[in-house]
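Left out: one protein chain. Kept in place: all the others.
Think of it as A and B in the order they're written, each chain with its own count starting at 1.
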């Protein structure tokens, strides 16, 4: 839906005003986060709350970056996230198409079963998954019975596996494909396309908003994962950026300014990604002008 | 149909080949952990390969940069003195539940570390799971064994076995602001020493604004004390055992504990305090210059001085408040070293532990982290460094008590900290709250 009706100028101003008003409310915590990243330690501890720093410390960012090997952690996080998202896009779109457009025995049961998988929180599945990773045959020094080595613990594959097993993307694709007009399928059949051909040549090109949405949402959740990387990694080399934040925390004392600076930096890729993906939200079936 | 099926199948195969290829990228690090497995396999088969380096997994407390740098220095020095032993040191998150998660995962997957640096509560909880190798026979043959404080051994005992050795006492001490005392017309050299004296000064040290909100608290009474490090000293100082460690039974519904909790409840009723969580170190009002008497960790003292250099000489230190003539017992947590029961290199692990407990390392940690030393030979030196503070700290070390080492310490924490909150919020009497907690606790542990 795009409404491009001409708005009267006072309506426009009101609109802008409300948008800005809500934006400010929503941004407050984030704003505090950034301001904290620019304060000195003693000011944060002083107990007096002031929005803006008394002494601006832009080199907190430099200090935060120097605190640990961020390059390695960013690489780990980016690698794991990219692979997870790419693999998810492929296998989820395929499954979503099948669940929405193909008829086969047990289809709805299998779909609900996959949904059930989404209902379990990671706290419940993570220990069994961890043990599974340890005993996977022929990985990380394991023999065929899965004994002897450490399996996929502390590896990229071990970290990625649970991320691509979730049904979120499948569900998303299914709902979107369900909204596509049946005339598409009919036209494809007439053109002699197989199901696979219909999928790849018609459905996927029209799915840009879904792809963009899934990319944005899945990247965000994977990038921000904490508990699973905590368990699956056993050496610092494999840490993700979220785990690296613990470098600033002590039993009693936390270096808030550096922690907040790092958090801000960690968030940047996600925001940039969102900005880049925005234009794809708009394209799709709307622009194809398919009429009944 | 056949053509598209084969296309699909080849796509699926391609995906799996890709994934296998990518998973190979992570294996450079799994090779490290693979060594431990290979080495222990070699040992198990009886082959005495002296050229094969032994790799120890050493997990320590803390992920902050300072600790990491420190530990890595020690480890490097150890490796130099012991060619043939390599040590992989990994920090554990200071959040206890995260430590438990990782340790549980390690138990289930057989990847438990060889040497582990734990906190006192874990002696009871993980000790009851048989995570640790008893050290009695190793200590027997240790030359330095008599230089270690008795309490360091006491703290590491579970069910009569020596499962860990204390390496760093970690007391929570009471501190006060001499300047604020002067402002309130009190003598800064005569701070309160007993419960009655404390009660008397709290009102005088409290400042409120014209709407009645507290802007300066007289005393840091926490609203939430989930590990009970604030509450237990009061109970113990009033004669309660809190937990009967010999018989593994709760004992906090005696007169001593009830009176103590009621005392705290009455203090809370004055509403002279600023709400905060005892576990959140830098939110304590004292650290934010919002109270006159606080309860903080030893290294927070240094932090406070660093953040407020002008107030550095206004800090006074207090031992635990006593009730009449009963002996006061402060809170003294502990860090300890233990050996993994499933370790494949117990001799080498003991070597590492000996090294970490050696005089030079303990001295070094004492200087860097301001921990009191656990070695008798280093005590004098420590007190000399800052007599006012460190003599008080040593009091806590000698006469303080940490968390009890029973397997159900977390369940106890859960129920009794709830009782604390009930009493502090004036929602019930201390007697009923503690009795309810005991009933709930007994129900759970008697299975």
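The criterion applied here is as follows: a contact is a pair of C-beta atoms (placed from the backbone, for glycine too) under 8 Å apart; a residue touches a chain by one contact, two chains touch by 3 or more.
The rule is simple: contacts and distances are computed from a predicted model.
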| item | value |
| --- | --- |
| From "PadR family transcriptional regulator", "ABC transporter, permease protein", "Alpha-D-ribose 1-methylphosphonate 5-phosphate C-P lyase" or "Anti-sigma-W factor RsiW", the hidden chain's UniProt protein name | "ABC transporter, permease protein" |
| Touching residues on chain A - with respect to the absent chain | 1-7, 12, 15-16, 18-19, 22-23, 26-30, 32-33, 36, 47-49, 90-92, 94-95, 97-99, 102-105, 107, 110, 112-121, 123-129, 132, 161-162, 164-168, 170-172, 175-176, 178-179, 181-184, 186, 194-196, 199, 209-210, 212-213, 216-217, 220, 224, 226, 242, 245, 256, 259-260, 263, 266-267, 270-271, 274-275, 278, 281-282, 284-286, 289-292 |
| Missing-chain contacts mapped onto chain B | 1, 4-5, 8-9, 11-12, 15-16, 96-97, 100-101, 104, 107-108, 125, 129-130, 211, 213-215, 223-224, 226, 274-277, 279-280, 283, 285, 288, 290, 408, 410-411, 414, 417-418, 421-422, 425, 427, 447 |
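The definition used in the following text is that only the chains that are shown with their structure count from here on.
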| item | value |
| --- | --- |
| Centre distance in Å when chain A and chain B are each reduced to the mean of their C-alpha atoms | 35 |
| Interfacial residue positions of chain B with respect to chain A in the complex | 1, 3-4, 7-8, 15, 19, 22-23, 25-27, 29-30, 32-34, 37-38, 41, 57, 61-68, 88, 90-91, 93-94, 98, 101-102, 104-105, 108-111, 281-282, 285, 287-290, 296-297, 299-300, 303, 306-308 |
| Contact set on chain A toward chain B in their complex | 41-42, 45-47, 67-68, 79, 83, 87, 90-91, 126-127, 130-131, 133-135, 139-141, 148-159, 194-197, 227, 230-231, 234-238, 246-256 |
